[in-house]
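Have a look at the structure below before the remarks.
Note that one protein chain of the assembly has been removed; the remaining protein chains are unaltered in position.
Up next, subunit A:
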Amino acid sequence: MEILPLIAGICCVLGGIGVIVHTNPINKIIMFALLEIGMIGLIISSYYLDIAIISSLCEPICTIILLLGYLKYITTVKKKKRYGRNLPVLSK
């Protein structure tokens, strides 16, 4: 067997186990990027280069969306004010 599918398969399995085992969402997002890299490697090693273009464009966008969403989530959880954003008149 060639060397690229072997390394991509190891990346896929280690990334999948790492996403499940870690509990901090930043570490989970990093392990998810490793999993996606393994999937792109397996797609390339079976010569679907057009699908490799699409997946290489879409998956960093997915990672950025997850990071921004996690930052918004942690800001919403840590926020201490009780009145909320929808009624700005009551806060004055």
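Assume contacts are C-beta pairs under 8 Å (C-beta built on N, C-alpha and C of every residue); 3 or more make two chains touch, one makes a residue touch a chain; residues count from 1.
Please note the rule applied: contacts and distances are computed from a predicted model.
Student: Given that one chain of this complex has been left out, which of "Pyruvate dehydrogenase (Acetyl-transferring)", "Tetrahydromethanopterin S-methyltransferase subunit D", "(NiFe)-hydrogenase-3-type complex Eha, membrane protein EhaE" or "2-oxoglutarate synthase subunit KorA" is its protein name according to UniProt?
Tutor: For the chain not displayed, UniProt's protein name is "(NiFe)-hydrogenase-3-type complex Eha, membrane protein EhaE".
Student: Going by the touch rule given at the top, which residues of subunit A touch the chain that is not shown?
Tutor: The missing chain touches subunit A at positions 1, 5, 9, 12-13, 16-17, 19-21, 23, 25, 28-29, 32, 35-36, 39, 42-43, 45-46, 48, 50-51, 54-55, 58-59, 61-62, 65-66, 69-70, 72-73, 76-77, 79, 82, 84, 86.
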